[in-house]
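Have a look at this one before I ask anything.
Of the protein chains in this complex, one is absent; all others appear in place.
A, B and C label the chains in the order they appear, each numbered from 1.
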Amino acid sequence: MIGQTAPVGARTATYAAALNEALREEMQRDPRVFCIGEDIAVWGGGGVYGVTKGLVEEFGVGRVRDTPISEEAIVGMSVGAAAAGLRPVAEIMYSDFLALAMDPLVNQAAKMHYMFGGQASVPMVVRSNSGAPGGKAAQHSQSLEAWFMHVPGLKVVTPATPFDAKGLLKSSIRDPNPVIFLEHKRLYQTKGEVPEIEYLVPLGRADIKRIGRDVTIVSNQTMVLKALEAADDLSLSGIEAEIVDVRTLKPVDMETILESVRKTSRLIVAHEANVFAGWGAEIVARVAEVGFELLDAPMMRVGAKDSPIPYSEPLEMAILPDKDALVAAARAVVAY
Amino acid sequence: MIGQTAPVGARTATYAAALNEALREEMQRDPRVFCIGEDIAVWGGGGVYGVTKGLVEEFGVGRVRDTPISEEAIVGMSVGAAAAGLRPVAEIMYSDFLALAMDPLVNQAAKMHYMFGGQASVPMVVRSNSGAPGGKAAQHSQSLEAWFMHVPGLKVVTPATPFDAKGLLKSSIRDPNPVIFLEHKRLYQTKGEVPEIEYLVPLGRADIKRIGRDVTIVSNQTMVLKALEAADDLSLSGIEAEIVDVRTLKPVDMETILESVRKTSRLIVAHEANVFAGWGAEIVARVAEVGFELLDAPMMRVGAKDSPIPYSEPLEMAILPDKDALVAAARAVVAY
Amino acid sequence: MIDDLQTLYRLMMRIREFDSRMQVLVNAGFIRGGAHQAIGQEAAAVGVCAALDPDDLITSTHRGHGHAIAKGVDVRPMMAELFGREGGCCRGRGGSMHIADFSVGLLGANGVVGAGIGIATGAALAQSLGASGRVVACFFGEGAMNQGALLENVNYAALHALPIVYVCENNHFAMSMRAERATALANLADRALGLGLPGVSVDAMNVVAVRDATREAVQRARGGGGPTLIVADCYRLEGHHIGDPLNYRTREEVQHWREQDPIARCRLKLAAVIGDAEIARIDAEEKARIDDAVAFAEASPLPLAATAEEGVYA
Partner (left out) sequence: MIDDLQTLYRLMMRIREFDSRMQVLVNAGFIRGGAHQAIGQEAAAVGVCAALDPDDLITSTHRGHGHAIAKGVDVRPMMAELFGREGGCCRGRGGSMHIADFSVGLLGANGVVGAGIGIATGAALAQSLGASGRVVACFFGEGAMNQGALLENVNYAALHALPIVYVCENNHFAMSMRAERATALANLADRALGLGLPGVSVDAMNVVAVRDATREAVQRARGGGGPTLIVADCYRLEGHHIGDPLNYRTREEVQHWREQDPIARCRLKLAAVIGDAEIARIDAEEKARIDDAVAFAEASPLPLAATAEEGVYA
């Protein structure tokens, strides 16, 4: 909801700082919370993107644990520590490396509660980051959130703004289930309002970041920002886009999406991940199934082309989705 | 195409035996082909499901390699062997354990050709099996093909019949790219026509397993068989379902699917994997995007509920999709 | 910590009876999905758990009924679990490969070879962070020694002196793969040398030897001295699973190991103390206990299909 944005004049912070506050507050609040990952304590005073800055000084090396390069163990141990009653917040430096930790995440954490008949719960968060920071090529630029959406037992969170980043991370840490919390490399230094008073953003609720009547654009992370820019452009030619930030992909808030489509009758889903079998497919499919009659035009997806992310700038730009693609898609569906 | 089924009177074989023939023929044909995996040589004379039966006797322990329990190395070494000029066929005993080998598959095999500017190719096949064999519970029953569809650089094959299994495996082995070849535990003992003469089934082509005019059911693996049964039931009440076996999920043959939908104006997509963010979402989304005007009813997906696969039979049956769900879906879209 | 031989014997007998009866029940179709027996490995399970305190923790494997019984899980809900019943320890959701009972410190069996290693190490980290004084014993087969998870987690445990004992049950086979075909090591316990922790081998056809070796390792772990790798040398007397074609070893080899049967060896020692009649009484009691467990399982209701989607999230 728009109302969740802080009042005018409120304090601003970067996305990285907002995440850092969430960690600090939750670690202060709950002694069971601890952080574990590579280069989160010593490096640069707290993590490659500064998210764990200052935490080791405040909470010590027991609760802010630099690990060897052992992704499977980072996540595997987090599962065990959570099952044994703690609340680990694991960091995987780049989400590409989640490929090394899929077994503990998917075969263990996601299944234990159900498979053990409810006697165990696995309250853990795996923080990592999606997306192409630019020039980091094929192994440091992927957006893999669709994989995790397909895993029953996991929750998947992908915040776009500092406000949401903080509120969602706090909710994720308090959630009794395993949560994949995917930040975005290009968002860490973006700024936004982050109230000084404590707040939570609930998992499973989308947020309308801009109200419009002509076309709904559902997106996450960087694509929310691009959609807002696109909406400004479109507005000049009289097209008012409604921007729905999905925020949580699992569980996904279809109600908010359908409500928006009911109003606009047109839907675009936009993500940085490649389109093919990306999370946008699920949204489009759901709307096609249950919102078929609401639509006045075919739905469209905007996302990366089906290619590894190339290093060279003109190639990378050609593969990744941009504002212009959103503007063009919106014009197309409105003109339909 | 229907025409690809062998002529009447042709020899029949099980799915497992058909796969075995494919391996044997390709190993005879090309000395670069070798098999690597756990318990593929000694166990029971050739693999848990008999797919590698007799191969070690014919080709020796050099080309039919039993490995320690090291899934990441099985796939990782296959990548290296393929890049160095061989044609490995790796076996992962259950596809759930692909979770242990995602890095070599996704970050290495899938990307090398592109990332190295075309100088390398990685002609390898990773064979494994999807699906719930019944009573094997949450860690031996998953269908994860949607993950691989989302990875540019991979091909994904999921045969339903002995004929397709053999022809597609031979094509996969000859393909210069990394192919994930997902068999199904419940299909190994099914029988079907497998001609004695050599043949290939090309990757990237769907197959119409039954012609119908009223509703298109796109499916793979076991759900093709269930769709065929459902079609028989439906036929009794005058509904003629067209059954499209997608066979290859990446690249996917949208032309055949769209052509069928053009005729029937109704689409159901069915897979054993859980519906949420499964491969059916991509098909439905694509049709919603480019075939919007062809449809006379909302599309529907049939698949597993969003849960780990339970052990106990009544629960497992409640989670997995069955023929009745297909019949009900078909009736609903036809009645729309 | 269990000191009397009689209890050790009784627990081993319970495991043997449980897994023997299971074979009948699988073959008769009462238990679905297949199952793995720990017959021949009872001394490893019982010896290790005998060295633990009741609130210490363990993780187990696909071949886990022995570990569960040794740690104190009631055979009634265990058997009901195999029957897929609501009265099962996992309410029928898990089955043979996923027996768990957090109330007695069993953090779960596992269907993924080696996956318990991370969970156990994390549980040990939790004990260390919470200064609980508890120790974790992590069971795995020698087949799991070649999973990458072993290196990553054991390295971490050694580095941080976590309170954990890694118990590798070397039953000489991983399905059809003989242990000697899986590593270049002459002595599996040497894997510890590359990871910075002590590695010891123990004759796991001798329950007292296992208990004593574990006791030392547990003391070290509890005292902050860090982890130990124990390689428990035993033998899988039956097939990998019920239905194994068993084409990969000779009858002579099996016979050789049968002569080492850990229960028979223990019985011999115990008979000298309590006499044959008393032993026969224990045997009968444990047999009756399994009869009772089967009756309990059969009487327990199947889960309702309508509840299938419940409990995915906490």
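Assume contacts are C-beta pairs under 8 Å (C-beta built on N, C-alpha and C of every residue); 3 or more make two chains touch, one makes a residue touch a chain.
All values reported here derive from a predicted model rather than from experimental measurement.
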Subject >> Interface partners of the hidden chain - shown chains only, full complex considered >> reply: A, B, C
Subject >> Contact residue for the chain not shown (choose from A:127, A:140 or A:155) >> reply: A:140
Subject >> Which residue of B:19, B:55 or B:77 touches the chain not shown here >> reply: B:77
**OP:** Identify the residue among A:28, A:237 or A:312 that touches the chain left out of the display.
**Re:** A:312
**OP:** Out of C:6, C:23, C:132 or C:183, point to the residue that touches the absent chain in the complete complex.
**Re:** C:183
Subject >> Missing-chain contacts mapped onto chain A >> reply: 38-39, 42-45, 66, 68-73, 96-97, 100, 133-140, 305-308, 310-319
Original post:
Since one chain has been left out of the picture, which residues of chain B touch it in the full complex?
Top reply: 34, 62-63, 67-68, 70, 72-73, 75-86, 88, 103-104, 107-108, 112-123, 152-153, 155, 176-177
**OP:** Could I get the residues of chain C that touch the absent chain, sorted low to high?
**Re:** 146-152, 155, 158-159, 181-185, 190-197, 226
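Criterion: only the chains that are shown with their structure count from here on.
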**OP:** Please identify which chain has its centre, taken as the mean of its CA atoms, farthest from the centre of chain A.
**Re:** C
**OP:** Please list all residues of chain A that touch 2 or more other chains.
**Re:** 103, 107, 114-115, 152-153
Original post:
Which chain C residues reach two or more other chains?
Top reply: 88, 90, 92-94, 98, 110-112, 148, 312
